[in-house]
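Heads up, one of the protein chains got dropped from this complex, but the rest are sitting where they should.
Chains here go by letter, A and B, matching the order in which they are written, and residues are numbered from 1 within each.
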Amino acid sequence: MLDKKPIITLTTDFGLKDPFAGLMKAVILGINPEAKLIDITHNISRHNVFEASQVLAMSYKYFPPATIHAAVVDPGVGGARRPLLVITEDHYFIGPDNGIFTAVFEKEQSGFFKVLNITASHYFLPMSGSTFHGRDVFAPVAAWLSKGVDSHKFGKQITDYHKISIPSPVLSDGDTIKGEVVSFDNFGNAISNITLEFLSKSRPADSLSNFKIIFRDRRVPLLNYYSEAKDHSLCAVINSFGRLELFANKDSAAEKFDIRIGDGVIITIA
Amino acid sequence: MLDKKPIITLTTDFGLKDPFAGLMKAVILGINPEAKLIDITHNISRHNVFEASQVLAMSYKYFPPATIHAAVVDPGVGGARRPLLVITEDHYFIGPDNGIFTAVFEKEQSGFFKVLNITASHYFLPMSGSTFHGRDVFAPVAAWLSKGVDSHKFGKQITDYHKISIPSPVLSDGDTIKGEVVSFDNFGNAISNITLEFLSKSRPADSLSNFKIIFRDRRVPLLNYYSEAKDHSLCAVINSFGRLELFANKDSAAEKFDIRIGDGVIITIA
Partner (left out) sequence: MLDKKPIITLTTDFGLKDPFAGLMKAVILGINPEAKLIDITHNISRHNVFEASQVLAMSYKYFPPATIHAAVVDPGVGGARRPLLVITEDHYFIGPDNGIFTAVFEKEQSGFFKVLNITASHYFLPMSGSTFHGRDVFAPVAAWLSKGVDSHKFGKQITDYHKISIPSPVLSDGDTIKGEVVSFDNFGNAISNITLEFLSKSRPADSLSNFKIIFRDRRVPLLNYYSEAKDHSLCAVINSFGRLELFANKDSAAEKFDIRIGDGVIITIA
């Protein structure tokens, strides 16, 4: 049974100029006036399913149990790709079957989760079009789910849902970890795919001080917080999402050092 | 009688750097803490009343009955232009008398609507200035209206409200429809002023397959959804707002084909 004031989050590539995000909210509130609507972001790069997947995975656990996450980066809208409802132990996810939930599946792999193919079109907006399933399909399903409609009423479980490939760090020769830059934040910090979790699994006996961070063949000091660094020099930190991040204090590392997505980040172990 | 949790939407050209949208919300919640505030957009192009009018017209019907829409694109703020309250069968609109509601009037022309000139300044913020009626006039009027103040208390009905000219498609020689591109969305799709409604009124006996779409003297295929198209080629679709739209699958049609507002879109009928 869901809370009476359920939270529905939105993650899209709609941008903030068009009324599209507002229209998803309009439809949701028309069905469930008690829903609390929280924007995760509407500025996912256009059609970038990988980026949306990463943003969702880093965000959803901070929301209260029973939160419903609607994610709409959907270049195949209107075509054959299926609408999905993903149920994990604590959260719901609604969006297209194009791999947008891949990073969530990874996070939940050791736990319980279930994927349903949404087919119950009587929950959709009547006279839906083919270009805006955010408004016509995902918003109303999220709203009905938030009102307590049983999840199995939306469709049947499937196991052949789509996944995208997400670059993983690799441990080679037992003492070298090869990762890469996978995203930048608003401050120009370069975020790698190397996680604390990966480090402690790969080398459980090591502490952070055993790791040497190498970027473009040069050592980068691993610090505890940003302002510990000399201004403008390239440094590393484990960020608040548990990821190894390259930064330049009082500067944008991305711009100053011309860092690109896919650039290698290497850890050698002393 | 209004709902106890009324929705107030905001449509402005304030952008999202200044605190202006937040201040409208501050004033509204100070008067009616129960109001639900939904941003339609704050990124209307600066002073572009036409754009705001289009966005409102494509949005408002998706909100529940009794929603109050505050629209503030207001280059004449503080001067002689009047503040308006527009009442349609299901919705309320509050904003300046500069034509911002023109496209709403068009949509409501066969129905009931009423336009009031807001003059009851005791509902305004005390000590209002001349540059920010969004905060000082429109927000408090929206909030008081949402609390159930009778609409006739805000001012008297008028009929000489302002309208702007909106380019309409034209049927010529009985078998050629001439429309034009009127806006772009975040994905670079080029949206025309040709609507399904216009097509079915102009040529009630025809189905979509009888229409040939012509753009810059070349035929553009009319498809059912985006991913049906060959990547990057120019195609057309009836979008989810019932409008003929030019798109390029996995690309921005606006950028790739250098489409501009006002470019002609022609339909010839087989």
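The definition used in the following text is that a residue touches a chain if its C-beta (ideal position, glycine included) is under 8 Å from a C-beta of that chain, and two chains touch if they have at least 3 such contacts.
These figures come from a predicted structure and were not determined experimentally.
Note on the undisplayed chain: of the listed residues A:L16, A:L29, A:V49 or A:V182, the one touching it is A:L16. When you scan B:I7, B:V27 or B:V181 for touch with the missing chain, the hit is B:V27.
Although one chain is not drawn, the whole complex shows that of A:Q109, A:T159, A:S172 or A:S227 it is A:S227 that touches it.
Residue-wise, the contact with the chain that is not shown comes from A:D185, picked out of A:E106, A:D185, A:D206 or A:D263. The chain not displayed touches chain B at residues 13-23, 25-27, 29-30, 33, 37, 46-47, 75-79, 81, 128-132, 135-136.
Although one chain is not drawn, its touching partners on chain A can still be listed: residues 3, 5, 7, 9, 11, 16, 36, 38-44, 55, 58-59, 62-64, 67, 185-187, 224-228, 237-242, 245, 249-250, 252.
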